[in-house]
Each structure stands twice: as structure tokens, then as C-alpha cells.
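Provided herewith is a single structure, encoded as C-alpha cells, for subsequent inquiry.
With one protein chain removed, the remaining protein chains of the complex are shown where they sit.
Letters A, B and C mark the chains as written, and numbering starts fresh at 1 in each.
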């Protein structure tokens, strides 16, 4: 059973990892990823994260199911925040648990690449000066990163 | 400045991550790895971790320096426990911080592969039954994993 | 069927969702984008680069060639930038 949540509030990465491995003695490797809001050299006051309620959770679920089909995972968690997020704050959390490190690393890396290109979230920048905010453009890099996993 | 420690006591992964990114607004990605002691289907009572004091810390430092030369890291931490470790307990912790996820993932993966094959630690198994313990044999898989990073 | 819009598609059209009733000749997601683009200048602006627009039918990503028959909810949005 994977943990999948979209929420406006912050998350506790340590508590999520503890829940993932609680009572288990067969997990040998846990990889976590935390994505944070950068201030882009002081240019950024905040990010606004918009998402497609319902589909966001469902799509993350499909991405997690794909990861579970590809690697022998003993647990996985994805938490993605929505709403206004200030520089230094956490945006996204991914955790994977497996018997061995190669599967845990690959699955976490894959989850992030697929979330970036498939999960219906959009970032708008609120600049530190009074200028108008702008929607972040999708990166070709992210598409290429996701294509690494094509079968 | 990277955090590098060899210690018998457990570590607090969340506190280490907090220290890594404290006061920063330029970090966009933090990847952590935690290696745990498996009970191998009930066969194992504990692992005994022997290390080469002095060289262990120095060699981890060389591995971290190599990672910092390869990827634009904003921080790194490696903590490796020594002594007796029971199933379910943490053995090793690696964390990497960078502006972007690709560097953080690659550096953490690299650190683990290099630690496995270069850091002077040896695992001895204490079996759950009364049989004699045995030293864990090095895995060809680990050598191959480390060779992925050869330049 | 319900059309829903996100990010700058939503901002350009000026509403998050609406009921639409395209004619029977509108068979695919791509047809629907072209039909919506003809509904007014805010729609023309939102869909000025049709290839950029991503479509989901009933909360599942689809290509522009996907049939819309039977769809209850069709979403239009820019490429995703989460994570």
C-alpha cells in the first residue's frame, strides 16, 4: 500500500519514512527525495502550485503502480503540496523502500521523472519585486529525463 | 563542508537533512539513502560492523570529495555506524543537496556505490541459531555498480 | 460534457470550468480544441498553439487523436511543471 497525498500543509519526511518501514525487518534500503522551493537568487517571493484535484492523486497512483511493476518495492510514498509555497519550503516528497539499494534508487528517480512530466501540477512564480508572476515553462530536460525510462 | 561520521550510535536522518539545508534558499533537491539491517528471513540475529578507524573517515572524505568534483553539490552527509546492529536498525546514511534533482540523485547513488567498495568496513553475520557467524563476502554486483561511474 | 481548464489555459479563458455541447462533427480531443478556439478571442488566445495543449479525458491523459465520445469531463492544460 503506497502513501499518496496532495495537501497544502507541509509534511514530516521522517514520520513518513518511519511509517514505510515500521515493524519490518526485510527492508534494506530507503531512498527519499525532497523537492524544495528555491528563491532563484532572490528573484522569487513564492511559488503557487495549482493542481487538478482528483486526477493528481489518480495519476500519481498510476505512476507509483508503474514503479511497483518495474522494481521489487516494499513500500512507496509520494506527497505533493499545492498552494503558495515560500523559498526554502518543501514542495514534494518521494520515498521508496526495497531490500536492495539499486531498486530503491532507480524507483525514486523514476517516480520524480514521471511525476514531473505526468502529474497534473503547474507552478506559477510570484516575483520578489512587484512585477507580474509567470507560469513556469515545462523543461525539455524533464522530458528527456522521463524518456530515459521508456520501454 | 560535508558531514562525515563513523559512530556506534544511531543517527537522526531528519536532523541531518535539516542541518544540510538550514538557512538556505538555493537548494532545490535533497536525496537521502538509509541502509538498514535485514533479518534475511529470520536467519540473522545481528550484524557486526568492523571498520578501520581513521582510514574509514578519510576514505569517506575522499569519496565525498570525488562526488563534489563530479556534481554541483550544495551539501553532503555520510554517517556509517560500527559495532553490533540488529535487524531493522539503520546502518548507513547518505544525503546530498543540490539545486536540481539529477545531481542530487546521481551523487547519492555514486556515494553509496563507492562507499560499498572503497570504505574500509566489514560485516560479520551473527546467525539467529547458535551456529558460527560468518564474514559477508563482497558482491560482484557491488563492483559492477561502482564501475558504472568509471571515467 | 464538462470542460475544465488549468494554469494559463484557465487564466486566458477566464473560468475554471464550464458545460459544453460540441456538435457531433467534433470527434476527437484535437477537434474539440479547434472548436473551442473558435468560441471567442479568449479561447483563441488560450488555444493559439494547439500542439502545446495537453488533454485529459475523465482524469486520464490522452493524445489529441483520442475520441471524446462518452467523456464526462475533458481537461485542457499546459505541460505539467510539478515535482
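Note that a residue touches a chain if its C-beta (ideal position, glycine included) is under 8 Å from a C-beta of that chain, and two chains touch if they have at least 3 such contacts.
Because the structure is predicted, anything quoted here is derived from the model rather than measured.
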Partners of the unshown chain among those that are drawn: B
Residue in contact with the excluded chain [from B:17, B:64 or B:112]: B:112
Absent chain, residues of subunit B that touch it: 35, 49-52, 54-55, 58-59, 80, 91-92, 112, 115-124, 135-139, 142
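Following the convention adopted for this analysis, only the chains that are shown with their structure count from here on.
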Centre-of-Cα separation between subunit C and subunit B, whole angstrom: 48
Between subunit C and subunit A, distance of the C-alpha-averaged centres to the nearest whole Å: 26
Residues within subunit C bordering two or more other chains: 83
Set of subunit B residues in contact with two or more other chains: 101
